[in-house]
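Before I ask anything, let me first share the structure, which is written out below as structure tokens.
Shown here: the complex without one of its protein chains, the others still in place.
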Amino acid sequence: MIWLDMCLIAIVFMGVIVLGNNRLRTTIQLFAAQSFLLCLVPIMILPGFHAGILALETFVLKVVLMPLVFFWAIRHVSIRREGQPLISYGHTLLLGGVLIAGSFLISARLDLPVKISSNLLVPCAFSVIMIGFLLLVTRFKAITQIIGYLVMENGIFLFALLLLEKTPLLVEMGILLDIFVGVLIMGVIVNQINQEFGSASTVNLVNLKE
Amino acid sequence: MQKNLNIYRLRYMLILIHFLIVLIFSPLLLGIIGKTKAFFAGRWGAPLLQPYYDIFKLFSKGNVYSVTTTWIFQAAPLLSFVCILVSCLVLPFGGIHAPCFFWGDVLLFAGLYTLARFVMVIAALDTGSSFEGMGAAREATFSCLAECCLFLNFIVLALLSKKLILSQMVGGDLSVSWWTDGPALILVGGSYFMVLLTENARIPVDDPQTHLELTMIHEARVLDHSGWDFAFILYGSAIKLFVLGGLLVDVLLPLDHQPVLIQMGEFFVGMVILAMGIGCVESSMARLRLNRIPQLLTGSFILALVGFLVVLIRGV
Partner (left out) sequence: MNFLFCSLTVLVMSILLICLSVRFKNICNALFLGSLIVASVLGLMAVFHVLISPVVEDLYLNIRMPLGEFYIGMDALSAFFLSAIIILFLISGIYGYGYLKTTEAKNLGFHYALYQFAFMAMMLVVVARNGILFLMAWEMVTLSSYFLITLHDERPEVTRAGHLFLLATHIAGFCLWLMFLIMASHSGSMNFDQMAACPFTPFLAGIIFILGLIGFGVKAGFIPLHIWLPHAHPAAPSHVSAVLSAVMIKIGIYGLMRVFCLVRDFPHWCAILLLLIGMISGVCGVLYALGQHEIKKLLAYHSIENIGIITLGLGIGLWGQIEHNSVIALIGYAGALLHVFNHAVFKGLLFLSAGSLIRSTHIGEIDRLGGLLKYLPWTGHLFLIGSLSICGLPLFNGFISEWLIFRGLFEGMFHLPMTGIILSSMGVIALVLMGGLAAACFAKAFGVMFLGNSRSIDNSLIKESPMSMCLPMAVLGVICVWIGFFPRSMVMFAFHAASVICSRPIPPEMGNVILSPLLMVIMILWVVVIITAILVFLKKKAMKVLPIQEGPTWGCGYSYMTGRMQYTASSFAESLLRVFRPVLGFKVSGVKPEGYFPKEAEVSSHVVEASEVFLFRPVFEFIKFLSGKLKRIQCGYTQLYLLYIFVFLLALLIWKMV
């Protein structure tokens, strides 16, 4: 029980550190670590075959494969750091804190029909979604944006764990596959942006508005 | 009447014991940190007791005063030393109970540190040197932010224990909370560790080893002090590390229903581990750029904030 709580809070915290970080390598590593903790959560909630499969697929996809793709991508386009983000790092962090507080307070009011194994699960899921969202909004580099998107997906995954007993495995698999394909396509796009403009920043996409 | 008198005597004895522990052991922590850093650098390093030698040496030296300065410059190190020393009275060291405890002693604890800082800041401005003004300004900035984090930690501890007495917010009584609110306590510990590093001017916030760099905070502030004054400053910062570190150890390693000796032993082992931990951090990290320090403190604030929220959710 207490380990589950710690795990959940650590997941939120990985997200917070990603918010305050500007090195892409560390960001990817943090994402991998977050996903690793994530794959422990279903096992802790409901040890069994179903959860085991879920954990395994998360592990394979998010902890191993996707980081590998990302590492390949940043090596390929040779970028190391996020540039100046939309809001400075300190303020992004503060904003993240506000969002976390908001999601905790909202989920305290939330009345869920299902039995919850830990009363931190919902607030943490909310917070992780919010953090991912913040990453998506404030960062320019395509890779950080993808990671933001994935962090958000991690949050949704946590949310889905509420229904762990009821969800068919197939749906999970389908979602994960979608994401994986999405990431691959994004990887290609990053590459293309880089070749086209000489840098992998999404700011360049502004030029396409006409 | 006689009984009352005995209680008073006991309290004075306890106060004296507390002072003695702090005065005797605090420089040792600096020594341990130094040794750890030397170990990581592959050197033998200065002896473990080097801080004692330094302080002793300074106490036997005369003073050099700038003609610009006033009495404030001479009085500030002494006053700040006393404030830091007295602040230890409300803190338990493992099994040794705090000699003074009352509702709201946390506020006095923080207030004494603020007073110590204030007098040191104006003493730095007293010299009229631009370097020391710079150090003072930075100190004022970062400690102001760190204090917010510190109080958020106190709030979490107060909510957990439903008390406002420092010696019951930390220490033995906390061991029950660890089973129910472990995550919140870990968060508080993490947040407080960053505050500790900031308040004591350790890496990654400040580098205590070098002087006279444009980027320094604490060391730039005390450039003009010498002799007894500087000894007070050095000794004071050692005590500050000991007291604030002792608070962290009390939070992280609470032990209840054990003989006093075991608790004390555990406390001192905890302190040694803490000192080695700080040494490890100092060896493995670089000093942060100045404009990144508020970010570090924001991180610390968010840690404590999440801890607060966790306690809040639990309480509902």
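Letters are used for the chains, namely A and B, taken in the order the chains are written, and counting of residues starts over at 1 for each.
To be clear about the criterion, a residue touches a chain if its C-beta (ideal position, glycine included) is under 8 Å from a C-beta of that chain, and two chains touch if they have at least 3 such contacts.
Please read all numbers here as calculations on a predicted model, not as lab measurements.
Of B:Ala41, B:Val64 or B:Met285, it is B:Val64 that touches the chain left out of the display. Checked against the full complex, the one of B:Leu107, B:Val176 or B:Leu261 touching the unshown chain is B:Leu107. Within the complete assembly, B:Gly128 is the residue of B:Pro47, B:Gly128 or B:Pro259 that touches the hidden chain. Of the candidate positions B:Ile55, B:Cys83 or B:Val306, contact with the hidden chain is made by B:Cys83. Touching the omitted chain from chain B are residues 15, 59-70, 72, 75, 78-79, 81-83, 85-86, 89-90, 100, 102-105, 107-108, 110-112, 114-115, 117-118, 121-122, 124-134, 136-138, 140-141, 143-145, 147-148, 150-152, 155, 158-159, 162, 164, 212, 223-224, 227-228, 291, 294, 308, 312, 315-316.
One rule holds for everything that comes next: only the chains that are shown with their structure count from here on.
Mean C-alpha position of chain A lies 37 Å from that of chain B. Interface residues of chain A, counted against chain B in their complex, comprise 2, 5-6, 8-9, 12-13, 16-17, 20, 89-90, 93-94, 96-97, 100-101, 104-105, 107-108, 119-120, 123.
Contact residues on chain B toward chain A in their complex (touch as defined above): 179, 182-183, 186-187, 292, 294-295, 298-299, 301-303, 305-306, 309-310, 312-314, 316.
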